[in-house]
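Sharing a structure below in structure tokens format, with a few things to ask.
With one protein chain withheld, the remaining protein chains of the complex are depicted in position.
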Amino acid sequence: MGNSMTDQTLTSETQTPPKDQSDKKPGIIRVEGMHKWYGDFHVLKDLNLTVDQGERIVICGPSGSGKSTFIRCINRLEEHQQGKIIVDDVELTDDVRQIDTVRREVGMVFQHFNLFPHLTVLENCCLSPIWVRKTPRKEAEASAMEYLERVKIPDQANKFPGQLSGGQQQRVAIARALCMKPKIMLFDEPTSALDPEMIKEVLDVMIELAGSGMTMMCVTHEMGFAKTVADRVIFMDGGEIVEQAPPHEFFTNPQEARTQKFLQQILAH
Amino acid sequence: MTESTMKAPKKALRPVKWMRENLFSGWFNTALTLAVAYLLVTSVGPLLNWFFLDANFVGSDASDCTGAGACWLFISQRLNFFIYGFYPDELQWRVDTMFLLLAVAFVPQFVERFPGRKWLGLFGIFGLPVVGYFLIPGGTFGLEEVQSSKWGGLMLTLILAYIGIIASLPIGILLALGRRSDMPIIRGICVVFIEVWRAVPLITVLFMASVMLPLFLPEGVNFEKLARALIGITLWQSAYMAEVIRGGLQAIPRGQYEAADALGLGYWRKMGLVILPQALKMVIPGIVNTFISLFKDTTLVLIIGLFDILGTVQSTVTDPAWQNVAIEGYVFVAFCFWVFCFGISRYSQNLERKLDTGHKT
Partner (left out) sequence: MKKQTIDTRPAGPKPWNDPRVRSLFFQAIAIAFVFWGGWVLVDNTLSNMESRGISTGFGFLNETAGFGIIMNLVPYDATMSYGRTFWVGLTNTLLVSAMGVVAATILGFIIGVARLSSNWLVAKMALVYIEVIRNIPLLLQIFFWYFAVLSNLPSPRQSVDVGGALFLNNRGLYLPEPLTQEGFGIVWGGILLAIAAVVGIRIWAKKRQLATGQIFPTFKVGVAILVVVPLVSYLVAGSPIEWDIPALKGFNFGGGITIIPELAALWIALSLYTASFIAEIVRSGILSVSKGQTEASKALGLPNGLTLRLVVIPQAMRVIIPPLTSQYLNLVKNSSLATAIGYPDLVAVFMGTTLNQTGQAVEVVAITMAVYLTISLLISLFMNIYNRAVAIKER
């Protein structure tokens, strides 16, 4: 685990293309026959998905199709009831220790940022390196500053989240997740609570992150982002994965009728 | 311009206009105003006379109270008893020190931008009880011991309210967390505990503490009356505290819990580092309000024979050396409580307003 961490840290400014497939681990996320219910409501139905290390996945689909639920299952914010989810060779079961391990390797960015309003930007970023990874404070702060620089807001480090704009808050949230030096980043509609001009600054950070070789799963309706960054686009509807394909295929030649209809609606406006 | 010519008459007419709008709009309001004004005029005069003009301020005993008004002598003569109870005169500097520290810790809280007021507040909450624990009863560090049965007056009132609130805070936090836990049995225990204490009057709790607590304890173990009262008050107050804190916990958006989970924080870290700091800050006004009610409720200890400030006054108004001083005594106690409670409630209202407008720093 340890040695592979270096190539996820965002140390290179240049947007390096994905590295050679040979040092990539296949199937860092494996979802097999996964089902989930809310009460009697069957939200996720027989999901199967394998994500390789360094792969960038974009998930889209109509509202209520279960995208958020799916992505939240991957770090066990939601519990699945049938099937397997294996993240970096650790299976998500009831075992608290395994859940902790997975959460340490997986960063998450929420639609509404969920920054801790009582802590400064820097404290937000250092919180879990200090308490979960047991990094010395000095070191944690230094590395947090590095990430804040990566997301281009080092000067806001000592402000409180409430004093930042939405786009800045979301970039802090990304930096906070990165501070755990995760192998995988999950994004749940990171830009849909933002104004158009702020969307770009967040997307830029995400594109750069993708360039550095991070494994990413991203629920978004930003089709431009999907086209430029994604290795694969997954379309969900009614709790099922209806279709998955590389972006150019997905957008130019969708196979399923439901996908076509969805794309028509999205591209109509 | 015309503006300047129009302004002058407007200004001159203002009070009249104001009165017409706010006091004499319509026959009903006019009648109301006149009635209230009549009541005020007829009652304020005699009250002023009684309080100040006809009152007696100088002298040494009841025979000096010759005027028709209040006998404030009674208060000034017995003031020492009302403040310290039976605490020995030569040791009262210890109590005075505590009063002083209390003022140093909390008066700056009313002044915004007072340097280091947060630290003074924290000292008041965590440091002061420790200092008081050694200073007031004595018996250590070469301090002469003073039995708790000798404590009384305002000092005892403050001790009861202060310890009651400080001790109930941690218990209240645990109960609130327990009540929101997803373990049904833990939740059940906390709900029953909270609801039972909240349902019964403080008097029954105090009776219980003074009569039943000795029965509950193994033979040979016994607490002083004051300690028993404090145990009762703390348990009772912690139930109220738990409900206040639960309100704060409920107000924290779910996203905060999830973000903490996603960062891999465990239960206690999530609560201690992320949720409670926000929730507690949010409920400070609520905590202050429970403090005010507790402060008023401490007067009930006189029913089980402790001499709080009302207790000391009540025991002296029946003193045959003074006659008909009940009203003076009550007015004095009322004034003490009113100053404290009104001041603190103003403070909490300000805080509430600040939190409401999302003035975060």
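Chains: A and B, in written order; residue numbering restarts at 1 for each.
Heads up, the rule we're going with is that a residue touches a chain if its C-beta (ideal position, glycine included) is under 8 Å from a C-beta of that chain, and two chains touch if they have at least 3 such contacts.
These figures come from a predicted structure and were not determined experimentally.
Here one chain is not drawn; of B:Pro115, B:Pro184 or B:Pro320, the residue touching it is B:Pro184.
Residue B:Met212 is the one among B:Met212, B:Ala251 or B:Ala321 that touches the chain missing from this view. For the options A:Thr50, A:Thr93 or A:Ser192, the residue in contact with the chain missing from this view is A:Thr93. Residues of chain A in touch with the missing chain: 33, 35, 37, 39-40, 81-84, 91, 93-98. What chain B contributes to its contact with the hidden chain is residues 21-23, 25, 29, 32-33, 36-37, 40, 182-186, 189, 195-196, 198-204, 207-208, 211-212, 214-219, 292, 296-297, 299-300, 302-303, 310, 314, 317, 324, 326-327, 330, 333-334, 337-338, 341-342, 345.
We adopt the following convention: only the chains that are shown with their structure count from here on.
One simple way to say how far apart two chains are is to compare their mean CA positions; for chain A and chain B this gives 50 Å. Residues 72, 75, 77, 100, 103-104, 106-108, 110, 112-118, 127-128, 131-132, 160, 162-163, 176-177, 180 of chain A touch chain B in their complex.
Residue ranges on chain B touching chain A, taken from their complex, read 253, 255-256, 258-266, 269, 273-274, 277-278, 281, 358, 360-361.
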